[in-house]
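The other protein chains are all here in position, but one chain of the complex has been omitted.
Chain nomenclature is as follows: A, B and C, assigned in order of appearance, with residue numbering initiated at 1 for each chain independently.
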Amino acid sequence: MNSIHDVGGMHGFGAINAEADEPPFHEAWEGRAGGILEVMTFPAGFTVDRFRYLRETLRPDLYLTQTYYEQWIYIAEQALLESGMTSPEELARGKARAPRREDAMRSDAVWGFLHDRAHSGRDLDDAPRFAIGQRVRARTMQPTGHTRLPRYARGKTGSIVSRHGAHVLPDASAHGKGDMRQHLYTVRFAAQELWGERANARDSVHLDLWESYLEPA
Amino acid sequence: MSQHSHAHDHDLAHHHDIHSELPPDPALRVKALESLLTEKGLVDPAAIDAWIEVYESKIGPRNGAKVVAKAWVDPAYKQRLLSDGTKAIGELDFLGRQGQHIVAVENTPDVHNLVVCTLCSCYPLSVLGLPPAWYKSAPYRSRAVIDPRGVLKEFGLELPEHVKIRVWDSTAEVRYLVLPARPAGTEGMSEERLAALVTRDSMIGVGKVSAR
Amino acid sequence: MTASLSDHPHHHDHARDHAHSDVPSDPAVRTKALESLLTEKGLVDPAAIDAWVDAYERKIGPRRGAQIVARAWVDAAFKAQLLQDATRAIEPFGFLGREAQHLVVLENTAAIHNLVVCTLCSCYPWGLLGLPPRWYKAAPYRARSVIDPRGVLAEFGLALGDEVEVRVWDSTAEIRYLVLPERPAGTDDLSEPALAELVTRDAMIGVAKVEAPKGKRA
Partner (left out) sequence: MNGVHDMGGMHGHGPVAPEDEKHEPLWHAPWEARMLGITRSMTYPKGFNIDRFRHIRELMPPHLYLARSYYDHWYAVCVAALLNGGLATKEEIKSGHAAAGSAKRNDAARADQVWTSQKTQGIFTREVATPPQFATGQRVRARNINPTGHTRLPRYVRGKVGVVQIHHGGHVFPDTNAHVQGEAPQHLYTVAFSMRELWGADASARDETCVDLWESYLEPA
């Protein structure tokens, strides 16, 4: 989805304004929001990819103005509404109607959850299509759903610098397609390939890209 | 192609720090701006009124409709229009600000033209008047070049597969006027009656002209 | 799996702003309403939220990453393993887990400077550095670090010579990157814990270098 979240290479956002000694949460509600989105019970089949996709559907001006954790609250609301786990009325009033569940994550399970080793790597029999050092091009494609191929790299040529085995494909996993998996590569693009000859001749940008994002150059 | 970034950053600063100190309601801000400019002699309210008058009663889509109707009834004019839009539109004295360099693009059974300005709101004002709000909005500007058929569907216009869509992104000062297809069943009509059929939307490319 | 979850890619890309109108605008109120609703429905346990907040306020933070950097500085064998397979090398530390499953360590040298970003959202090695700072998640950094890394570093007060190669790493998948900064000169006599003290979060993202202790600086 070519939405406002894909900001790589844009100008006009002004200074970075890094804050020294910044606390993890600037206000108490931010911690609560973070905690909710981490330990709440999500709809069946909900994935981190769906989480990221829902954030991308935020109205563009809100995406640029709302704080990070406020957007997490939007994501939780969307996840609950679209799955029917919560009705708009319940959300608006903050009062529950449906029966109460008893399977929420307990506090004593949180530390284990934060160190659990379940991850996106998957087994895949077919051999990787590309080899280390091979020249590849990021495909020119414009999915309207979730993708992790930023616009600034599409159509650009780079070289494979490492392979990570197979991983869940976000473009499918964000849309209920479960566990489709593909080989994942890190691809190095020269800065001049991405931004033209005025870019520094030495510099490069590396992206982690799934096999279906790539074609032989 | 050098550009001084300092001038560029300088402008940036002026935008940033003023907006947070002004009322959100544009009506209040514009009223204050007009009174300030008037007091400083930087604007003459009568000139503001005159410009509003230009677009309310002197310049509008009827200009473009007359060009289209003339092209429908006068093949020689149509040829001149398609080969040099500026000169042909100049014959009717419809050139003007934001309409000094015009290219007319003809809709045919095989080609449908659609005009947009993805970067801002460029539009042939001298022949169509002020652009509609949707033409200047992000949804239209963003999707017209990547999903023209989807955009046309929102205007109730579905084109057969075999028709080629040509989108014109007005990135310079060249302005584009779509010459829509003349609807069947209008053979006997006068140029004036034909002009009355021509809609503004059909001259942008988001609609067709119907005989009724 | 309800239908809406499987709305395949060519869904219409209508921006979802309908939900904005009927929820409170102040984020603190909105968060409180959501927490109370989820608690009533048994979808969240407030005590679990407390535990999560506590974990990231007091236990999981950049000191973890600093330990790994200091170990790599003093133990060449560990450093070699770290650069070859960071995930396996870091396993014994007990830091792996949430947002730290597939790790790659990027060594800064006199010739190569690494910089980590996530242009698409906010991917960051939580397990090693805790939660990302605001600027890391905001548009200015995300937009410019891939197109003007040297300009970004200058804003952090770091000027690199033209002979240095800058490598930017855009975290577009679940691979999480940690920069191994250069060990500052004049720290040969420091213990591993003392070295770890010098290592800043910013240096492990790549927007700063590690400074020698005040007394030792040339």
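As a convention for this text, contacts are C-beta pairs under 8 Å (C-beta built on N, C-alpha and C of every residue); 3 or more make two chains touch, one makes a residue touch a chain.
Just so we're clear, the structure is a prediction, and the values are computed from it rather than from any experiment.
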Check each of B:A138, B:A196 or B:A211 against the chain that is not shown and name the one that touches it.
B:A138
Can you list where chain B touches the absent chain?
1-5, 7-8, 10-12, 14-19, 21-22, 26-27, 29-37, 39-44, 46-52, 54-56, 58-59, 95-101, 103, 118-121, 126, 129-130, 132-134, 136-143, 145-146, 148-149, 151, 154-155, 162-174, 199-201, 206-207
What does the interface between chain A and the hidden chain look like in terms of residue numbers?
1-4, 9-14, 56-57, 59-61, 64-65, 139-142, 144, 151, 154-156, 195-196, 198-199
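Basically, only the chains that are shown with their structure count from here on.
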Distance from chain B to chain A - Cα centre to Cα centre, in angstrom:
39
Between the Cα centroids of chain B and chain C the separation in whole angstrom comes to 48
Rounded Å distance between chain A and chain C, as computed from the means of their C-alpha atoms:
14
Please set out, as single numbers or ranges, the residues of chain A touching at least two other chains.
14, 60
Contact set on chain C toward chain A in their complex:
1-2, 4-13, 15-17, 19-20, 22-23, 27-28, 30-38, 40-45, 47-53, 55-57, 60-61, 94, 96-98, 101-102, 104, 119-122, 127, 130-131, 133-135, 137-144, 146-147, 149-150, 152, 155-156, 162, 164-175, 202, 207
What does chain A use to touch chain C in their complex?
1, 3, 5-11, 13-19, 22-29, 31-36, 38-41, 43-46, 50, 52, 54-55, 57-60, 62, 64, 66-70, 73-74, 76-78, 80-86, 88, 90-96, 98, 100-111, 113-117, 119-121, 143-146, 148-150, 152, 162, 164, 167, 170-171, 175-177, 184, 186, 188, 194-195, 199-200, 202-210
